[in-house]
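A single protein chain has been omitted from the complex, and every remaining protein chain is retained in its original position.
Let's look at subunit A:
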């Protein structure tokens, strides 16, 4: 029911809401849970596994029971701010995805600050005040809508709080983020904060953790009945929301804190059941004066009732009640502290794991540091705030603490569980896991809480063990007869659930990843290209004519390249400008073949290996001038090759004078391929004599095109056909491409045709026909490994492993049925291999295509001892059939190389 006065709700602003379709009224300032309690609604959906009645148990992020479906699935009634028209459906453990995309706009902010204070209770506010006054850049984040934390629960220092908030608001360098949860604490004080629609990435010089503490439940028979609630939650509902969850209340506690709840609700409290044989005399005295009976050294053994608690059994006595406020002690909320690599230790004095050693530049204060008296929390907050600011170069005076009465907090006497049926003593309400379940785990030999967690699922539900974790630790300790709790499970982000939509922010759809497009991209789009992604690049894959499927289009493009002329946009190839007097020597040390003596104006195909001798990348290198080379790399490996060059130049050979610049985007490249390539060149670049005698294979020249555009034309071929690569400055790419197409001769082709053409010639694609375990020799490319000079990785070819006869080698495959296409990736076996697992594999298909030139299918494969198998048959067993293929040399077309001169 709603109390007639008090609380921080606005009674002048009624809000209508529904729960399971029934309409209720709450007030501005309510949470959904407090409004439900104000309407007498305590019971929520039954438990997920056993179907037992459950009620609202907590008042914050530690709520195990009160799950609701709103627009978002699985929200907590206790942390949902009430708004007008809210429609909630109670959930048993599981939510439902709506199936609709979240269209809300989410943003990200990256910020730096001097001091980040996490938690806006008394310690956090004190820290922010002390740090903020020095002029330091301070961020104070709190998950609640209103600052104050425990002060709002306990109705204390509210005037001081109001003044402090006003002052913080006015400080120009201090930012207050309410309704914002610090959910992840990563290395070097990188903290992620979740506001409703904004994700904050904060890099803080110092962090003050004032994250408070979570009250623990008590474990006894039928401790899951509706009407059993954490004592601090009861106090919060009454004091902060004027929502009264029960009229006739029993308090069961192991510590001092629940007395505060009892005193605030004095007339409605009949009994305090305290596990301690000698509770502090002052508290007992005060209780008796208020007419509350105190049972010392006693425990609630059982809750009575069916759909709601009707009483409790304490020893031989039965005490009637409609609400039981429980307090099993307090756990400092060390989640973020632990995420930041801070270590905790078990402290007998407070019967909890407390912060021990920090790794990062941080302070941990207040209840999070197991300091439970208000004066102590304020003092720690002020000290840490000022310290943090000073350590970041600011200074100020120690703030004056407000007056608070001296409190002495007496030690608790934890109770882990009671005598009685263990399968009705709940450790984890969300997972319906009981003491009996924990006993099964320890009986099966488990000792570690990590193992018990996985065996019982305790602590794996939506609150990740905020209420159940420590209960389980205590039960385990008692079952094992251990000397107190032995350790916690690992705390991992996020502290509370965070939606994927928030994490994604605006990085969705086309903004998910940067897209790289060549200068000719628009032409490709207008001319119907189908694109494929190569790294971040969009590359034309093939250009279907109306009515054509991919196979038909690719066969047509291939025929054009082999019989007339075809062009491809090759701009995406990585390009590295290499300059310096030692550039030639450097390339000699990096590539398997020699470059130091390459003539200016000439190009050479080169292969790069890692130190282990495995193929890393390949490409054509041009010598532009005595001290200048231009190396191309594969499209996907450009950045890796540049890193690799830099690594060797900087760390191993700093004496070499050589420098690198990525010029990938600076050049647009058009490959003109086919027997009629010269006709195209004669129109586009009429001043260039491109006869075979004058313009030799593997040379290039800098020329002017017909319209005067400067271009570098190279005679290189990745298809075996006569081919020229026209390189122009990126800004001229589109117009030169159009000029080439305007000759009316070429057919545009994409990466698929490029792959077919090169495979027909047995040219490998690094990363497709290789996988980091393949040497040049495995590819049959001994010819490119220089015997005369040293290079990175050369020594590896003398390793016995490089000479194993069963290394996988590159071979060709011709399916016995010329229409059968081997799937790329298909595993290969010998014909006599039985298909009973484990089947010994011979190798796998790396490339496989229909060939227009061969009028059949063909493939490349890596096969163990493959070169010895040439002429033999291998099998590719697929799900529904087996393809037989003959092993061949990995070159299918023009093995004499007669076509490259046209």
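Quick note on the criterion: a residue touches a chain if its C-beta (ideal position, glycine included) is under 8 Å from a C-beta of that chain, and two chains touch if they have at least 3 such contacts; residues count from 1.
Basically, contacts and distances are computed from a predicted model.
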> What does the UniProt entry say the missing chain is called, choosing from "Cell elongation-specific peptidoglycan D,D-transpeptidase", "Acetoin dehydrogenase complex E2 component protein", "Amidohydrolase" or "Sarcosine oxidase subunit delta"?
Replying inline: "Sarcosine oxidase subunit delta"
> Out of A:107, A:278 or A:646, which is the one that touches the chain we can't see?
Replying inline: A:646
> Who touches the missing chain here, A:203, A:602, A:657 or A:856?
Replying inline: A:203
> Which listed residue (A:288, A:551, A:795 or A:872) would be found touching the missing chain in the intact complex?
Replying inline: A:795
>> So one chain is hidden, and I want to know which residue out of A:18, A:98, A:318 or A:341 touches that hidden chain in the complete assembly.
In response: A:341
> In the full complex, which residues of subunit A touch the absent chain?
Replying inline: 186-190, 201, 203, 341, 359, 611-612, 639, 642-643, 646-648, 650-652, 790, 792, 794-796, 798-800
